[in-house]
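Note that this complex is displayed minus one protein chain, with the remaining chains in position.
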Amino acid sequence: MTAASPEKDQYTSDGGAEHIRPVIDTLDPEATGAEMHALIRELYPICRSITGDGVRRSLRILRRIASLTLHEVPTGTAVFDWVVPREWNLVKARLVGPDGEVVVDADRLNLHVLNYSVPFRGKVPLEELDKHLHSLPNQPSLVPYRTSYYKDDWGFCLSHERRARLRPGEYDVLIDTSLTEGSLTYGEALLPGASSQEVLISAHCCHPSLANDNLSGMVLAATLARLLGGLPLHYTYRFLFVPGTIGSITWLAHNEEQARRISHGLVVAGVGDAGRLTYKRSRRGTTEVDRAVIHVLASSGQDYDVRDFTPYGYDERQYCSPGFDLAVGSLTRTPHNEYPEYHTSGDNPDLVRPDRLVDTLRRYLEVFEVLEGNLTYVNLSPKGEPQLGKRGLYGSIGGGSQTVASQMSMLWVLNLSDGSRSLLDIAERSKLPFTDVRRAARALEAAGLLRVNDSSGEGAR
Amino acid sequence: MTAASPEKDQYTSDGGAEHIRPVIDTLDPEATGAEMHALIRELYPICRSITGDGVRRSLRILRRIASLTLHEVPTGTAVFDWVVPREWNLVKARLVGPDGEVVVDADRLNLHVLNYSVPFRGKVPLEELDKHLHSLPNQPSLVPYRTSYYKDDWGFCLSHERRARLRPGEYDVLIDTSLTEGSLTYGEALLPGASSQEVLISAHCCHPSLANDNLSGMVLAATLARLLGGLPLHYTYRFLFVPGTIGSITWLAHNEEQARRISHGLVVAGVGDAGRLTYKRSRRGTTEVDRAVIHVLASSGQDYDVRDFTPYGYDERQYCSPGFDLAVGSLTRTPHNEYPEYHTSGDNPDLVRPDRLVDTLRRYLEVFEVLEGNLTYVNLSPKGEPQLGKRGLYGSIGGGSQTVASQMSMLWVLNLSDGSRSLLDIAERSKLPFTDVRRAARALEAAGLLRVNDSSGEGAR
Partner (left out) sequence: MTAASPEKDQYTSDGGAEHIRPVIDTLDPEATGAEMHALIRELYPICRSITGDGVRRSLRILRRIASLTLHEVPTGTAVFDWVVPREWNLVKARLVGPDGEVVVDADRLNLHVLNYSVPFRGKVPLEELDKHLHSLPNQPSLVPYRTSYYKDDWGFCLSHERRARLRPGEYDVLIDTSLTEGSLTYGEALLPGASSQEVLISAHCCHPSLANDNLSGMVLAATLARLLGGLPLHYTYRFLFVPGTIGSITWLAHNEEQARRISHGLVVAGVGDAGRLTYKRSRRGTTEVDRAVIHVLASSGQDYDVRDFTPYGYDERQYCSPGFDLAVGSLTRTPHNEYPEYHTSGDNPDLVRPDRLVDTLRRYLEVFEVLEGNLTYVNLSPKGEPQLGKRGLYGSIGGGSQTVASQMSMLWVLNLSDGSRSLLDIAERSKLPFTDVRRAARALEAAGLLRVNDSSGEGAR
């Protein structure tokens, strides 16, 4: 089963798939779920935004489990059609009512301040204040999350119930924020593989106290980086922790050449809620990563959903813009805006379930197993079936009605390995789990019945 | 929003779509429906056939609203595999019974005479007469429509109820018709556009007193010609009013070169009954006009049906014969032979509803809007999304869950405008109405973010 060619010595003959599978099989769901959830709880109170110290503090916490590099891009830097904005930081934001009662205080929940509020201090009557308030009439107990990145404004977000109880009078507004020349911060972790082709994992890190969106994605990405770290893999894995939209645009603008080496990518967001897994296809729709994810979900035995690409959502919008058109999809649980707690104070750590985090983690690892192991083989005994029995690969008593799964996998691999079909093609057509197909191929390769086709197909390297 | 290039000055940069849309939006359904229905009632009593004065009189009435040219093709002219037949005219046709009672009289309903009956005058006994009678045992109160164009015969059509009451005896047959060297008449209206490529609208005009089939189509086609007349459109629009089969074959035989310039076409028939709209695809099945019609129907919010091409039906049979294979489909309401009144005296003006006529008219106009406006654009800021906010194209407060339709349209147009996808492609993929997609493209073009791709794709001109 060892690889023969010198080039193959750099990595195993099925990429890192054989190294990723044990990581999956030995995952301790309870311990891993608890670790991930503890990190989310720790990160939750920090006031993040598209710039500022909240992002820096958060990424430094993730450094405990993954070696992130923090990049700073100065305010005013032109990035394609955009410009890196001033840096925003929150010191304090509080609204006090006519009778001196504290209506809202960002120290208690940072969603209360309109994200990117300009500083403001003064007394305003209710009718004036009202223009600066944001609430949800249809979800009266929840505080909404609102931003004003690109228009100077100040404001408070509060529950509609609280807003309804505001009495006329003068309100004391304190918004102690700063909007200054500074920089945009993003985190990056690179796991070099045998190939310079890359797998991109991107998580937005700009939301304040929202747990599923997207502390879940940030922690899952960092955990993936931890688990893959040190494994001898085929692909180079790049993890990005970027503020939404402006962050991915900034990275693309500064890494245009590098971006062309991204062979497969996934945007990680909303991966801890109780809903089923949902895959949103890349713009091209049927790339290898699209097929790998869908095969993993179809083989999971769980309910799942697949959506077509739309140019709305997370940073796949940027990676799939027509000037890049990368093979980047998004694997989430319930899609954004389809759960009632989305972008409200209801998206707190209680919404995120440790077991769902681990389930999503496992599917990401399985996708990597497919990408790493998706080789194309050639059947070296292609005329009729080879005699598996004499090689100990087939049962000796015939006529029975059961053919064990491993035998079916071998028959499928032999039948379809004509040098043009990858193992993922075979797994899709046979509806057998990729792992079984891959193992069958390895056994047949060891028996001298199969060799990797170096010159054709998506699995050729 | 005005076009820049000199070439574009000839017509607007999205063809005539921007001129057709206001026609749709300002349509007065009640007045238009009443006008169309009044014309149908006026045309109803005329005895049309594939030749003769009935067609001439009918087309002259339509000249009130559209500038039709009448063409006369002499009897005996060879047209492909066919020959233009003798001209038929009806003076009088009456059947009088043994007791002197008038059994049927074409003056009361011209369906009573077998269309194209040879002249006959004489007394015949019932048993002889019976061979010349046509009725509908399963629809005993209705008079059928029957023809004998290519075999010399005479006959009467009557209700089965009336036929059952015929008593033995001598019947007095008077069929005062003429079959003489004359000509075949067809009408044509041409609205020249910026391009020599044509849109064909074809209606058969040969049926006698049948309202839905096809006075509805004749009047709808003439109304379209009236509404489009004078608009600065991209395509040249050709309206044909031809006797079924022999008429379209005659036109094709005499306009073979011209026929090759037909880029898109629709056969108009049965467009006023209460049923849902039905589209019958062209022989090729997925041409631009097929896709345009289906998109319009899918966006209408109403029930509709799509059928595959069959070589049976109306004149699409001829336009889609393999020697032409034009992109011509047929947009009707209930298909021929699927409503009980079809080809009977039940197809009278009461079967045709003014509101249904206007609904169909509107869909034809929407199809033209799509064809005219189906340009292919190139995103001039293709790396990442351009910043719509700074151009006033995007709301300033973020985080909310609603993205207005116009923003979604813009995001779709930007994402897919890579020079290979037309606006119809984008409308189909996004499932957004074409009008919204077109308006988004125009706004983005005005903002300098998009330009028309002159060199590729179906929308390139």
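The first chain written gets the first letter, and so on, giving A and B; residue counts start at 1 in each chain.
Everything below uses one rule, namely that a contact is a pair of C-beta atoms (placed from the backbone, for glycine too) under 8 Å apart; a residue touches a chain by one contact, two chains touch by 3 or more.
Everything numeric in this text was worked out from a predicted model, so none of it was measured.
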Discussion item. Out of A:S263, A:T287, A:S417 or A:T435, which residue would touch the omitted chain in the full complex?
Written reply: A:S417
Discussion item. Tell me which stretches of chain A touch the chain missing from the display.
Written reply: 379, 381-387, 389-390, 396-401, 403, 408, 411-412, 414-418, 429-430
Worksheet item: Which positions on chain B touch the chain that was left off?
Response: 79-82, 115, 134, 144-151, 153, 245, 248-249, 252-253, 256, 283, 308, 310-312, 317-318, 320-325, 337, 342-343
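In the analysis below, only the chains that are shown with their structure count from here on.
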Worksheet item: What whole-number Å value describes the gap between the mean CA coordinates of chain A and chain B?
Response: 53
